[in-house]
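Note that this complex is displayed minus one protein chain, with the remaining chains in position.
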Amino acid sequence: MAALTTEPIDQTALGALVLRPGYGAVTSFVGHVRNHHGGRSVDRLCYSAYHQMAERECAAIAEEAMTRWEVVVAVRHRLGDLVVGDIAVAVAIGSAHRAEGFAACRFVIEEVKRRVPIWKHEHYADGTSAWVDPTAGVERSESEGP
Amino acid sequence: MAALTTEPIDQTALGALVLRPGYGAVTSFVGHVRNHHGGRSVDRLCYSAYHQMAERECAAIAEEAMTRWEVVVAVRHRLGDLVVGDIAVAVAIGSAHRAEGFAACRFVIEEVKRRVPIWKHEHYADGTSAWVDPTAGVERSESEGP
Amino acid sequence: MTAFRVELFARYAELLGAEEVALELPTPVTVSMVTDALRALPGGEVLPARPVLARNLRIAAPADTIEPGDLLALLPPLAGG
Partner (left out) sequence: MTAFRVELFARYAELLGAEEVALELPTPVTVSMVTDALRALPGGEVLPARPVLARNLRIAAPADTIEPGDLLALLPPLAGG
């Protein structure tokens, strides 16, 4: 199942994917677009990806989690134009036990942020925009003026 | 908002309740009815509660979480008759930061299980039934057959 | 003597065959006096030695004193979630 999508992410549907008759626990994490970043007011943003590598990394992260814990994993990351409140990323973990579900969910979201080649272009209320660089705060885009 | 409900729990609606414009993270835990318990095949079950005290405990747990972490908490527990796969309990945590969301979500579900006066009567595929006692495994009901 | 009622739930309501029991005990009444009285009822012999009693929506200690008008409830082992 593809991890990247340009369609809105349906959390309930994602949870249903990891439900098994013997697995009662579904732990999830959903990241929504926030209305501010680095002290600036965010209007909308655009996610882009190195598609082939991003899919490969998401699949590898899910595999790693399923090797480490007895869990079922589903991950989705949205691409394209999003507005404040939209779901950007969602992780759902099905498991028999809560502790495993929480551990795997945290692992997957951390690894997605660390390893999956996705980029975020933020557009601010003042008309400016920037590529987000978590290693250095917000960089001003070279292509669009203040 | 009441924590106890006899209606099906809508996880997406619960997540929406804890979303704030500045809070991007929604961490959730959903417990579904499993198809087995203590080696027996479960058909359906019935949750009952000491209603007034259960509501009070759920509100107290949410308050404690909101005091300990910068989070918004929503908890729902279903009562009445449920079948395998139904959502029995759901916790949703809205937060600015992932770490707080995970910590608060785990705290709330553990406390709900530990402190909220709710009881579970399981009906098995073989026609028997029992009150679940997590402190002692499954107890055979006195009122129903073998 | 103090008269009061105790709500029963789940398996304990089944054991005692009632959802509420009326009791009258010599004042001052303690929690352990209430639970002992419940264990003395027909069906109550299989209750644990120290069943959990809630007083005014909180778990009470065995030595706590019961006041007239207190909300009392006998709680089987919890199984929510």
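Each chain gets a letter, A, B and C, in the order it is written, and its residues are counted from 1.
One rule holds for everything that comes next: contacts are C-beta pairs under 8 Å (C-beta built on N, C-alpha and C of every residue); 3 or more make two chains touch, one makes a residue touch a chain.
Only a predicted model underlies this, so the values are computations on that prediction, with no experimental measurement involved.
Across the whole complex, the hidden chain's contacts among the shown chains comprise A.
Of the candidate positions A:R20, A:H36, A:R56 or A:H97, contact with the unshown chain belongs to A:R56. Between the chain not shown and the residues A:A25, A:V42, A:L82 or A:I109, the one that touches is A:I109.
Seen from chain A, the chain kept out of the figure touches residues 31, 47-50, 52-54, 56, 77, 88-89, 109, 112-121, 131-136, 139, 141-143.
By definition in this document, only the chains that are shown with their structure count from here on.
Chains that touch both chain B and chain C: there are none. A separation of 25 Å divides the Cα centre of chain B from that of chain C. Centre to centre, using the average C-alpha position, chain A and chain C are separated by 51 Å.
For chain A, the set of residues that touch two or more other chains is empty.
Residues of chain C in contact with at least two other chains: none.
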